[in-house]
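Missing here: one protein chain of the complex. Every other protein chain is in place.
We call the chains A and B, going by the order they appear; numbering starts again at 1 in every chain.
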Amino acid sequence: MTAIYGLFDKPDAAQRAYTGLKRAGVASHDITVISAEPFEAFEFSHRDHSMILFRLALVGGVIGFVSAVLLTRGTELAWPLVTGGMPVVAWWPNLVIIFEMTMLGAIVTTVVSLLVASKLPAFRRGLYDPEVSDGKILVGVPLSAMPGGRTEEAVREALNAGGPSAVKTTQM
Amino acid sequence: MSHHWGMAIDLDKCTGCEACVVACHAENNIATAGPEEAARGRAMHWLRVERYWEGEYPEAKLKFRPVLCQQCDAAPCESVCPTYASHHTDEGLNAQVYNRCIGTRYCANACPYNVRQFNFFNPTWDKPLQLQFNPDVSIREVGVMEKCTFCVQRIKAAEITAEADKRELKDGELKPACAQSCPATAIAFGDLNDPESRVSRLFQSGRGEKLLEDVGTQPKIVYLKRQATA
Partner (left out) sequence: MSEYAATLTDDLLRPLLKTSARFWILVVLLLGVVSLGVGAFAYQVNTGIGVWGLNSPVFWAFDITNFVFWIGISHAGTLISAILRLVNAEWRRPVTRCAEVITVFALMIGAMFPIVHLGRPWLFFWLMPYPTERQIWPNFRSPLVWDFFAISTYLTGSSLFLFLPTIPDFALVRDKTTGWRRRFYGILALGWTGTTKQWHRLESAMQIMAIAIVPVAVSVHTIVSFDFSMAPVPMWHSTIFGPYFVAGAIFSGIAALIIAMAALRKFLHLEKYLHPVHFENLGKLLLMMSLLWGYFVFAERLTTWYGNGVSEMTVFWQTQRLSFAPLYWTMVTVNFIVPVTILSFKRLRTIAGCVVASFGVVLGMWLERFLIIVPTLSHKYLSYSWGSYRPRTPEILLLIATFGAMVLFYVVFSKLVPIISIWEMKIGQHPQLAHEHLTSDEKATIWRTQP
C-alpha cells in the first residue's frame, strides 16, 4: 500500500497540512502524524479523551487485590499454622501483601495496556521516516484511504499548503 | 487428653552446677563451640545458667538463673519467621523445624530472652565424641537456627508408648534431660492441662514469676522465687 507524506519543520505547518487534508475529505483516523516529541496542544494530536488506560489500571488493581486475598487467605487455611499467638488468617499482615499486589497489578496492567494500545513492539515498520528524529513532523495518508474519486493530487495539494520541506511517497 | 507443656524452675534449689547444661548438650547433639568461637560470642548453649552476684567477696551473694526457651504462647520468634520454621504446636511448644530454616536469624533478634542459637559453621566434634550422638535428634547443618525444644523427642516417645499401652501419661513419667539430670531437682516439667501435676501446682503456688512477663510473650516457664533467708 502506498502512502504519501510531508515533512514539516514546525508544528503550525503540520497543523495547516492536517486541516487541509481534513477539508479534502480524508478521515482523521487515516491521517498519521509522527513527531519526535509530543505536541498535545495542537488538533492533530487528536486527543481521544478516552480514559481507557486509567480504567484498565483500576481493573489490574482489582485483579491484584483478589489474587492477594486468595493467596494469603487460601494458603493460610490450606495448612493452618499458629505463629505468635496470632489467628491463622491474620488480616493486618495480610493487608500488606494485599496492598503490594494491588499496586503491582495496576502497574503491570498499565504497561501492558500501553504496549498493546500503542501496538508495540512493532515488528513491521509502518509509515515512518528517519528525518523525524531530526525534528521534522511527518503528516501522511495511505492512498487507499482516499474517498471515491480523489487522487494523489488532492493530497499533495493539502500537504503543500503547509509548506513542507519534502513530500515523499513510500510503501507501507 | 491434650497436653500443654510447662516448666517450673526453683531458684531456691538451683546451685549453679550446670549439670543441666551438660545434659542438654549430650541429649540434643549440641557441639561445643571451642575457645576461639566462644570468645567470638558463639557458644551454643540451648540452656544457659546466668550468674549474677551482689556485693564483694566474702560477702558476695550469688544468684543463678537457668534460662532456656520459654516456649512462649505469643512467641515473637514465630510470627517473624518467613518459612514457618518456627511455629506453635497444639501442645504449646514452640517448634523449630530445621529443614525449613533458611537462616534469616530474625527469630533470634526478636527473641527477648536471647535463647536462640545459630549454626555459624557446620558443627564439629572431636573424636570420639561423634560416637555419643543421640539417634533421636538430628544434627543441624550450617545456617540453621536451633534452640531448646523441651526435649520434644522424649515427649513424643513417651506419648507413643502411652498410646500403645492405651493409657494416659503419668505426671513425672517424662522428663527433659535438664530436669532429669538436676541433682537438686530444681526443674519440674509437666502438663499444665492437668491441674494435679506438680508443675500446675507450682504455677499456682504464688512463689512463681515469669521472666520478662511485661513484654507480652506469655512464657510457659515459671521461676520460683528464693525464699527469704535470715
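The rule we apply is simple: a contact is a pair of C-beta atoms (placed from the backbone, for glycine too) under 8 Å apart; a residue touches a chain by one contact, two chains touch by 3 or more.
The model shown is predicted, which means the values in this text are computed figures rather than measured ones.
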Tell me which stretches of chain B touch the chain missing from the display.
37, 40-43, 48, 50-52, 67, 76, 79-84, 100-106, 108-110, 112-114, 116-122, 141-145, 211-212, 215-217
Residues of chain A in contact with the chain not shown:
11, 15-16, 19, 32-49, 53-54, 57, 71-72, 75-76, 78-79, 81, 83-84, 86, 90, 93-94, 96-97, 99-101, 103-104, 106-108, 110-111, 113-115, 117-118, 120-123, 125-128, 130, 132-136
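The rule is short, and it goes like this: only the chains that are shown with their structure count from here on.
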Quick check: how many Å separate the C-alpha centres of chain A and chain B?
64
Across the complex, what residues on chain B touch chain A?
73-81, 84, 86-88, 218
Using the touch definition up top, name the residues of chain A that touch chain B in the complex.
81-86, 93
